[in-house]
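Data first, discussion second: the structure below is written as structure tokens.
Left out: one protein chain. Kept in place: all the others.
By written order: A, B and C. Residues from 1 in each chain.
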Amino acid sequence: MRSLLILLPLAGLILLNLPGGLLAGLALPAVAALAIFEIVLAVYLPTAAFPALEQVQQLLHLSTPLDSLARVLLLSIGIVMLASLLVLHATVKAQRRRFNVANVLLISLMGMNGVVLVHDLFSLYVFLEVTSVASFVLIASSGEDTGLEGAFKYLVLSAVATVLMLSGVAMMFLFAGSTDFSAVAAALQNNSGQLLLKIAIGTFGCGLLIKGGLVPFHGWLPDAYQSAPAAISVLLAGVVTKVSGIYALFRLGISVVGLQTFSPVLLAVGALSMVVGALLALRQNSLKRLLAYSSVSQVGYIVLGLGCAGMGGPAGKLGLAAAIFHLFNHTIFKTLLFVNSAALEQRTGTSDMSVMGGLGSRMPITSTSSAIAALSIAGIPPLSGFWSKLLLIIALWQAGLYAYASLAVFVSVLTLAYMLTVQRRVFFGKCREDLLSAREASGGIVLVEAALALVIIGVGVLMPYVMNSFLLPLKGGF
Amino acid sequence: MNALDVVLVAALVVSATMTVMTARLLRAVIGLAITSAILTMIMFRLAAPIAGVFELSVCAGLIPAIFISAIGLTRRLAAEELPARQQERLRRFWPLPVLLVLAIIVLTQWPLPIGLPDSQGPEPVTDLSTLLWNARPADLLAQVALLLGGAFAVVMLVKNVGREHE
Amino acid sequence: MNNPNWPIFAIFGLGVVLTLGVGFYCVMVTRNLIRALIGLEVLTKAVTLLLVLCGYVAGRMALAQTLAITLIVVEVAVMVVAVSLFLGIFRRTGSIRSTDIQNLKG
Partner (left out) sequence: MSAIMMWAPILIPLAGGLLVLPMRGKSGLREIVALLATLANLVVAIANFNSVGTWTGQWVGHGLDIVLLNYQFSAFILAAAASFALLVCLFCFRFMREKTSANQFFAYMLISLAMVDGAVLADHLVTLLFFWEGLLITLMGMIAIGRPGAFKTAVKAFVIVGISDLCLMFGMAMAGLASGTLVMSKMHLPVTDAFNALAFVLMMIGAIAKAGSMPFHSWIPDAAVDAPLPFMAILPASLEKLAGIYLLSRISLDLFQLTPESWLSPLLMIIGAVTILLAVMMALIQKDYKKLLSYHAISQVGYMVLGIGTALPVGIIGGIFHMINHAMYKSCLFLTGGAVEKQAGTTDLAKLGGLARKMPITFACFFVAACSISGVPPFNGFFSKELLYDAALDRHFIFYIAALGGSFLTAASFLKLGHAAYFGKRSSEHDNVREAPITMLLPMLVIAAACIFFGVHNSWPLRNLIQPVLGARLEGHDFAGWPHSMRLVWLTVAVLAGAIMNHIAGATVYGSGINAVDHIHYAPLLKPIYEQAERRAFDPYEIMLDVAAFIARGAWSVDRAIDWVYNRLAVGAAMLGSTFLKLLHTGDYALYVAWALAGAAIVVWYMVS
């Protein structure tokens, strides 16, 4: 069944581009259908539905059972892809570009699904590359100077990341004779003191840190997020960097290397990202750039949780659960914030906050959902972000990492500060005269905003259920 | 240590250095092709003939062709810039050979305590086509997607520029 | 270091390290976008060599060749996208200098 997640996008891609353009009109519905299929699969995950499909399963050698982490990611991919599509539908009117972007979205979808599903280091690299290539094209798809600039910077940094990762893969391959997760994990166990393997873990990890945009590997991220078209920045910030950087880091730590080997690195990098990202977000004029730095900061929290998980013990388990929970929450609220920014861009033609103001009464749903997301990201109860941060801080505290726990609390104050600045500059105050006629964004965007805001509230309120049914089962997962 | 190996490695490093340091872009691209050709020889030496053939045809043939066409499209600018930038390039690149020599000295005089694994027994599957087609199908699908992605990049970024607002 | 393949690993490993150095130096220092892409290509060469070398030393040549071929295909696709981006930048800004694509900052 899972193989379909890789096969169907590719099949769709080929069908859409049949000579004559017979099915070209179905591009957007096709991507939407695949995204919904993915959400359903992530939630229900049927086992052995059809024997015929099981043979397809064999074909791609995806036999390892799917853990909760992968399911959380599949769910996130589906949700964000759907959101991005609706924004695309609302913001891009030219038929040709819409069709092209939808095709590249399919490639991106396939790449991300592959990253989540494979259990082979080299395949992981190949699918990361698929995702990245799709991202480069998508970022530049507007044809604007800034889009090209952002995409080029992303490409250079991503190529450097590729080199680092592949060097790591090659050296692990040297010892394991294979690139399969389990074989590499066994080789790492048996040759624990080897210099080359230590270097390999370091370079592979650093490659993923570049892809995930952690400080000091983050240079490309704000430029790419800021310059991407509205629908694409939703996708990039929502899942692409999380899947290609953070999820792969989780996978590397949980399934291959063992988190304890590099947990101090993760803690340091996570804390640095948290602080630097939040500080940089304080003084930005571009809403999208601010949100990008906020992503750096929040991803820092996730990596901090992962580092805490490497400390082992019950605190480590709680830290891992908190990190995964925050990963999901951040996906939702950062997607929502970027959709808000898309709504504002649709009505004001810019994402520069210095020309906005007083839009709260004119765009009630956008402003309300934005406030909910902002409060959630700042960790205000009872919204979803509060719980994941609370669990994270508790885990850090239990693990004896008092300094990191205090830092996490301190950064949440900074987060609150810059998020309130956004609310004030965009939605309150005096409205500029040329924006007096601004109205609420179009239907698709409003729908996404409302739905995601409900998810934030729902996850926050139903926290115990989410915790027990989705996150804690992970304990058995590693 | 085999003399041929030393020559091959030296040729690789020297040609790579020339590639990045040469003044004209076209020569740099040709240098890249030569580097690829040397890499192909190394691959033959390391008993990887099929990968070597790929390297030769794709990296010494296709990729330089792509670069050359790109340079052709921007030639006017490239030619204009040349004299003005030459001085600057020299200033930027002269440390590279020095650094390389230093690196060679350091790495040969103080070798890292690198250990290699013991022999791991015979390879389970030695047939290349079986490996490529049956053992790693996911990689193949990904390659298809990647090439399609490249095609869309050309369509969207090169072919369609200026026709957006039709 | 008692592995019979050690001399081969040492000499080609040195080649990999040096080529990586050349590539990284080029990417960081040059101001010409095409030359930066050439630097990335040099880096890929080094990595391809490392992959083949590791396969050779581990006695896994078939798998190593498979991986190397895949790597080459990926390389082509990435380079096509990179050159497309480069051409886009050239058309929009009329420049091939990296100093002219520093509008996003701060």
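The rule is simple: contacts are C-beta pairs under 8 Å (C-beta built on N, C-alpha and C of every residue); 3 or more make two chains touch, one makes a residue touch a chain.
Note that the structure is a prediction, hence the values are computed from the model and not measured.
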Subject >> Which displayed chains the hidden chain touches across the whole complex >> reply: A, C
**OP:** Could you tell which one of A:L195, A:A403 or A:L454 touches the chain left off the display?
**Re:** A:L195
Original post:
From the list C:T66, C:S84 or C:S98, which touches the chain that is not on show?
Top reply: C:S98
Subject >> Omitted-chain contact residue, chosen from A:V92, A:V156 or A:L287 >> reply: A:V156
Original post:
Can you list where subunit A touches the absent chain?
Top reply: 152-153, 156-157, 160-161, 164, 195, 198-199, 201-203, 205-206, 209-210, 216-220, 222-223, 261-262, 264-265, 269, 276, 279-280, 282-283, 314, 318, 375, 380-382, 386, 390-391, 394, 397-398, 409, 413-414, 416-417, 420, 424, 428, 463-464, 467-468, 472
Subject >> In subunit C, positions touching the absent partner >> reply: 24, 27-29, 98-99, 101-106
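The rule we apply is simple: only the chains that are shown with their structure count from here on.
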Original post:
So how far apart, in whole Å, are subunit A and subunit C when each is placed at the average of its C-alpha atoms?
Top reply: 27
**OP:** Quick one: report the Å distance separating subunit A from subunit B, using the average Cα coordinate of each chain.
**Re:** 31
**OP:** Would you mind listing the residues of subunit C that make contact with two or more other chains?
**Re:** 23, 53, 55, 57-60, 63-64, 70, 74, 77-78, 81, 85-86, 88
Original post:
What are the residue numbers in subunit A that touch two or more other chains?
Top reply: 122, 126, 129, 133, 136-137, 140, 143, 148, 174-175, 177
Original post:
Can you list the subunit A residues touching subunit C in their complex?
Top reply: 122, 126, 129, 132-133, 136-137, 140, 143-146, 148-153, 155-156, 159-160, 162-163, 166-167, 169-171, 173-175, 177-179, 222-223, 226-227, 284, 289
Original post:
Across the complex, what residues on subunit C touch subunit A?
Top reply: 20, 23-24, 27, 33, 36, 40, 43-44, 46-47, 50-51, 53-55, 57-60, 63-64, 67, 70-71, 74, 77-78, 81-82, 85-86, 88-89, 92-93, 101, 103-106
Original post:
Which of the residues in subunit B come into contact with subunit C in the complex?
Top reply: 1-2, 5-6, 8-9, 12-13, 16-17, 19-20, 25, 28-29, 32, 35-36, 39, 42-43, 46-48, 50-51, 54-55, 58-59, 62-63, 66-67, 70-71, 73-74, 77-78, 81, 85, 88-89, 92-93, 96, 99-100, 103-104, 107-108, 111, 114-123, 125-128, 131-132, 135-136, 139, 143, 146-147, 149-151, 153-154, 156-158, 161
